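For this view, one protein chain was removed and the others were kept in their places.
Chain IDs A, B and C follow the sequence of writing; residue 1 opens each chain.
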């Protein structure tokens, strides 16, 4: 399979959206050389955003994690996470009572920041269940799966409240060979057991791209033709970018390996505009 | 079940989004009295949009169909259809070659308006198949289902091109008692036979609401809290409106009848902000 | 809704198949009066079987649990469980190596009884993974969900071995108001995360009914018209019984309550031959 040089691709666009995992970083840390890409973008005066299905931490904490790894260019204002959309939803639609959550206290801290009262799923009981007006799936860590998931099923059977999935990914890599079930996978199971429809945020949904697009438009006029979406996953990054009307790059540094990229493209019908080895210039 | 007076609801909002079928009109014509609602909205200086899963005609033709029925308030610029999103996608992403379509020539005419070359599915053959760079599902009429759907399956097996579904509804009412399979139902079948992912436009997807939202923002500052979505279908209008962060009204004049509205709300977990008998003031 | 007298129904058949949970017992113990039904069946010389989606224990242990509750008529040879089908599959298809399992040691004990080597999911590691030739989902208890389910996902990513679901139920009642996620729900999630096809045993699958049917035919000639299936769940008992060609009774003592039985029958299209209050004569 022939790939295109990443630098020659980004030269055609003025704004670049990047997926995070498998593009900028992996289970070992930063993708080697990725800081050169950001240096180049800044040198060329190109704008960039990280568009990520991550609700485990606030944009501020996410940015700090890049800084710690040595990538200073990824600042808080450059990050669009599915957690931000979940927070916007809760701010707009839940006016009183409490929001129960599955996840770590870090993930809940961000949701709380505009004044919402949150409660970990483990603390839901008969005395407070009637005050709970939403349930949000934030992170697969921070709670016991057996008790937490069963509580979650029964909460949604007893109270007809919205269930918000802040990260729709089903699994994520934890090492070279292994993955872990993500909160989106757990939410998917519970949605099917209950037969209810949850409210889901994350790529490939257009709302993620629109959120980034809006941030840019507040400052200047743009055209979708000037934006490039770079990702490693056909079903989220490429499908979502394509649908939003953007040109797309599939990079082979993450979920989709060179050996089966064409096979997967043909099987799925999800066709990126370009295929590049990685997002390193 | 207790319903709320529609006028008292809309008094709280400055912008109203309406679904079309089951809200403004039904298989017999306009919902009786609906023109009073629009007179009231204009009198009160409220803004309104029709947000509809319809790709069978251009917004201009859709508006003309309301005028013919006597509802002059629904003008072309007030209509946001899933066909408009499909057209925007094709304009952005298909730069050459032809777009094959399933639908009437009316539905194709609109897609063509910005210069795209279209070809009805029945005319696809060995001599032109290599020039076809997208397939779009527009309308369930205008082609023979047996030959058209089989051609469509084989076109997508031979050419790895995007398939766009411009109306995701599975069925629509054609009389008091009967429905007809919609183009979204046919597309759903073909997507599953092929195991490919199609690009779908229509409620509950946020892109529909964003499109309307954007049109308003071009002229003035708005807040999602000022917008109300009015619809008769939980799975499209209410789920989509809720997810976009809007308050929602379920009206009982269409798909969801009074007798089973609460049952369906409980079973689906899709909860409207209000339930009203109809959208008539 | 009009129900039929259960005794008048069973008088028409010579063999009765019963679901267990929601028919003979519930979370509190035996359904009051159910022993009268078995006394009547024996008095009338009718044959009966318990056909149950249960892989948590051996038929012997299941029978003992009925005896402990005071129902002596349910003997080991009258029980057909989905665990028996899983065991038959493993005996026929896994000739060497080990079978990893999710469940309690009780559930594994039964699978082991014909000489198969089993290993709890928690004990799977790099040193033994290559000896594992099948994975079986037996029970939702007996393992830590977080570590066990993640191990299970990675085992099936590294080794292309059959995954057997010995109980396809998604949830089961644990009290008047609450349910618990069943092993079938967990298996469903993992199947979708991996995109693989698991081998599933349990109603509504015909193999369950065939297994009971076969046991009877070994002793005498029968006709499907003489068999009645009694259950409380449309999607498993009634759908499966109907498909196997049996007449079916929906009882209102378990999953399907009187108030919404007709609604569910209409919504699902799964129509029992009779509806009875309970299986008590």
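Operating definition for what follows: a contact is a pair of C-beta atoms (placed from the backbone, for glycine too) under 8 Å apart; a residue touches a chain by one contact, two chains touch by 3 or more.
Source: prediction; values computed, not measured.
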item: Per the touch definition above, residue among C:16, C:84, C:138 or C:163 touching the missing chain; value: C:163
item: Residue of B:110, B:188, B:213 or B:244 in touch with the missing chain, whole complex considered; value: B:188
item: Hidden partner chain, touching residue among C:239, C:261 or C:275; value: C:239
item: Where the missing chain touches chain C, by residue; value: 88-89, 92-93, 156, 160-163, 194-199, 205-207, 210, 224-225, 235, 239, 242-246, 265-271
item: For chain B, the residues touching the chain missing from this view; value: 144-146, 149-150, 153-154, 157-158, 170-171, 177-181, 185-186, 188-190, 192-193
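What we mean here is this: only the chains that are shown with their structure count from here on.
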item: Chain occupying the most central position, where position means C-alpha average; value: A
item: Size of the rotation, in steps of 5 degrees, that lays the CA trace of chain A over chain B; value: 180
item: Whole-Å gap between the CA centroids of chain A and chain C; value: 39
item: Inter-centroid spacing, chain B versus chain A (mean Cα positions, whole Å); value: 28
item: Chain B and chain C: spacing of chain centres that average the CA atoms, whole Å; value: 44
